[in-house]
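In this view, the complex is presented without one of its protein chains, the others remaining in place.
After this line comes chain A, so read on.
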Amino acid sequence: MKFSLSWLRTHLTTDASLGQIAETLNNIGLEVEGIEDRGAALAPFVIARVIEAVPHPNADRLRVCRVDSGSGEVGVVCGAPNARTGMTTVFAPPGAYIPGSGITLKIGEIRGVASAGMLVSAREMALGEDHDGIVDLPGDAPVGTPYAAWAGLDDPVIEISVTPNRGDALAVRGIARDLAAAGLGTLTPWNAPAINGTGASAIRWQDDFTEACPWILGRTVRGVRNGESPAWLKQRLESVGLRPINALADITNFFTIDLGRPLHVFDVNKISGGALTVRRGAGERFRGLHGKDVNVTSDDCVIADAAGVQSLAGIVGGEATGCDEATTDVFIECALFDRVAIALSGQRSGIFSDARQRFERGIDVSLLPAALDAATAMVIALCGGEVSAITEAGAEPAWQRQASLRFERLQSFGRSDVTPDRAVGILGALGFGIAARDAAGVTVDVPPWRNDVASAGFSAGSTLDQHEDLDPDLATAVRQGARAIEPEADLIEEVLRIEGLDRIVPVSLPPLATVPTPSLTPRQARSVRARRVLAARGMAECVTFSFVDRATAARFGATPDTLTVANPIAADLDQMRPSPLATIARAAATNAARGFDDLALFEIGPGFRDETPAGQDLIAAGLRSGATPLSWIAASRNVDAFDAKADAFAVLQEIGVPLEALQVSATAPGHYHPGRAGTIKQGPKTTIGSFGELHPSLCAALDLPAGSVGFEIDLGAIADPKRRRKSAPDISPLQPLRRDFAFVVDAGVAAEAVLRAAKSAERGLITDVTLFDRYAGDKLPAGKVSLAIAVTLQPKDKSLTDSEIEAVSAKIVASVSKATNATLRG
C-alpha cells in the first residue's frame, strides 16, 4: 500500500516529521517497506533567472551567465545550447550533489572564467532523460523557490506492507486513524456531502446471490463529460503508482486508495436491458478491463446484464461496459461482497487487483451509502451531470457487536503497565465506541471497518477447526474458552500495538528445573552421533533438496504419484526422493563435473516411501567416489564396497546397535551393483540398511565416477536403544592366546559363515575371530579360496594346558568344516 505524505495529510492533521511517521508506522504494525523522498535529493535545486547570457571569451560552445538565484547574483559558466538571457531555469549552488551525474559541485574556473554553481537539465536532477538543454521553466516560476516544491515533487511516498487482517489499513484514512491513535496528530473529520438524486436510476440492481453479495447500491449520473482528470487527481494517483485513465475511472481508483472503498463505473449506454444482476457464473467468458479473458464458474459471483456477464464481482470489471471518453451516462456501483467468496474467486481467477485485495481482507461494511455519495459528488464536480436516486438490492448486514476487556489482563497477559484510562483512550481513538466501563473493565462497540476484531460468527471471521479426535466434552469446553478469550485478546492486541510493544520490560523464562532435562530424545541423539561419526570418518555433510526429478528418484526407489509435487517449482524438482542417496548422487556428479571426483559426502535427512507420517524415514546416507588420497606411504586405491560397508557399520556401532546380532545378505536394492552390495538386517525381518558399489548403469546415467560406492541406514527402523546398565566386565587375569587357522572352502562360501562357525565352536573361551587373509590362485584348486583366521582364546580361571588348546582347536576345525565344508589348509 502506497500513499503520499500530502494525501495522508488530507486525513491527518500533524506536525510529525516523515521520520517520526515512519517509525510510528513500524511500531504499530504497518511495516514501512520503503520511502521515496525525491524532494530530499532535490533540496538544493532552486528556481533562478538568467539575467544575462554572453558568449564565453575562450570557448565557442560555452556561455557565461549572470544568474539571479533568489539569494543573490552569481556567475555560472554553462554549456547548454538553450541558455539565454531572461530564461527561467533551475540553479544548483556549490556543494550540491547532482544525482544525474553523481558529482558534488565545487566553485571552479572553466576556461579562465569563474563559475559558482550550475544550471541543470532534467536528467541531471534524475528526473528523466531530457538532456537537450537546461530546464526551461515558465517565466512566472518564482525565483528562489525550491524547484521540487514548485514542481510538486517534494511529496514523499511511503509504502507499507499491510498484513492480511488489516483491510482497514488499505485506506489512507485507515492509516491516518492509526497514526492519530498513536499520538501523531488528529484525524480530520470526514463527512460525505449529501446528494439528492432525482428520478429512478437508468440501471436497476437485481441480487440473486446474496451469500456472496449481501448488499449493493448504485446510481446513474446522466450527461457527464468524461475526460482527463484534473492535475491534483492525476498527481495523487501517479504518486502511488496508478496510471490516470479518465476522470470516471480515476475517481473509482481514488476512493479505493483514499477510503479503501472499491467502486466500479459502468457506461449506462453499453448495458443491455436496464438492469444488472448479481448472480452465479455459468461457465461464461468475458474480456476484463485488465485486457485478458476471464472464465467464470458457478462458484464465482458475477454481475451480468441482458447480454451476459460484464464483471467478476469485486475483482475485475469488463471491457465491454467500461467508461471511456465517449461516456455520457455513468452508473456507479458500490457493493459489499463476501470476503470468502471474493478470496476463493480471486484464487480461481488468479487476478490480483486493488479491489480484490480490499474485499477479501474486509471493507467497512456500513460505509456504502456515504461512499456512493462522496463518489457521486466527485463525479458531478469533475464531469458534471444529473444524478438519479439510489438503486439498491440486499440490505446492510448486522455487523454491530461488542467486545470486553478486563484491565487486569493487560498485566496478566501482556505484563503491560498501561493504565485503564490510556487503554480506553486508545480504543476510542481507533474508533471503538465505549459502551460501558467500570473499575474492572470496558465494553466497546466494534467499528464497522474492523472485520478482524471479535469476528467469531461474523463475516469471514474467526472460526475454530478443532482436531477431530478431541474428547467431545473437552472440545466444547475449550471452544467456549476460545470464544470468551479471543475478543479480549483482539482488544489487548490493539492497546499494546498502539502503546508500543517496546514498552514491555522483558522477563527471562523461569526455569522449569534447576538443571534442565536433556533436549534430545535418545533417537534424536542417535542422528547427532551418526552425523559426527561420519564426519569424523572424513566425509563432508551436505544438505540437499528433499525433491528431485522423477527419473532420478525412480532409480533409487518407488515413485508413487502421491509423492509427486503437484505444483513443482521446476520440472526437475517434482518427486519426493526415496532416499537422500538420490540427491547426494546428484551433488557428487556436480562436484565431479567441476573436477572434484575423489569425494566423500553424506547427509542425514528424509527419504519418502509414502505420504503418511510412517512413510517418511530418517536416513543416513553417504557416497564415496574416486580414489583414496595420494600418499608416499601407501598407494592410492579406488574406493570399493568395503569402504561403504565400513561407513555403514561405523554408524551402526556409534549409535549402539550390537553388531554381532546383524546379518549381511548379498542382496541389495536395484541402485547397487548386484554382485557387490549387501543388505543389513537386524533380526530376520528388519532391514536397517544397505551398502555397496553403485550400479554401473546408474553411475553412467548420473555422470557419477564409475565405481562410486554408497550406503543407506534407516535410522528410524532401528529399535530404540535399551537403557539398561551394563553388566560388570569379565576381565580375566590370565593372558589371552591366539591360534591361527587357514581353511580352504568353495569360492561361494560366505566368509561370514566361517567366522560365525569358528566363533560358536567354544563360546566361553573364544572372544574374537578375525579374518586376516584371503587367497585364491594357482596354489589352490580352481573354485577354492583359502580363508585365514586368527582366533583369540581367553582363559578364565586357569591357564589352558596343551591338550585343552588342542581340544579347542579341533572343535573350531570341526565346527567350520561342518558349517562350510571347509578343509584345513595343509
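Some points to look at:
Basically, contacts are C-beta pairs under 8 Å (C-beta built on N, C-alpha and C of every residue); 3 or more make two chains touch, one makes a residue touch a chain; residues count from 1.
Keep this in mind: contacts and distances are computed from a predicted model.
Per its UniProt record, the hidden chain corresponds to "Phenylalanine--tRNA ligase alpha subunit" from the list "DNA gyrase subunit B", "ABC transporter", "Phenylalanine--tRNA ligase alpha subunit" or "Xanthine dehydrogenase family protein molybdopterin-binding subunit". Within the complete assembly, A:616 is the residue of A:20, A:616 or A:817 that touches the hidden chain. Per the touch definition above, the residue from A:544, A:767, A:809 or A:823 contacting the chain not shown is A:544. Listed residues A:634, A:661, A:728 or A:782: the one in touch with the omitted chain is A:634.
Contact with the omitted chain, checked across A:19, A:138, A:189 or A:516, is made by A:516. If you put the missing chain back, the residues of chain A touching it would be 26-29, 31, 163-166, 339-340, 343-344, 347, 360-361, 412-416, 460, 462-467, 470-471, 474-475, 477-479, 481-482, 484-486, 489-490, 492-493, 496-497, 501-502, 504-513, 516-521, 524, 528, 531-547, 561-570, 573, 576, 584, 587-588, 590-591, 594, 596, 599-601, 605-606, 608, 611, 613, 616, 628-634.
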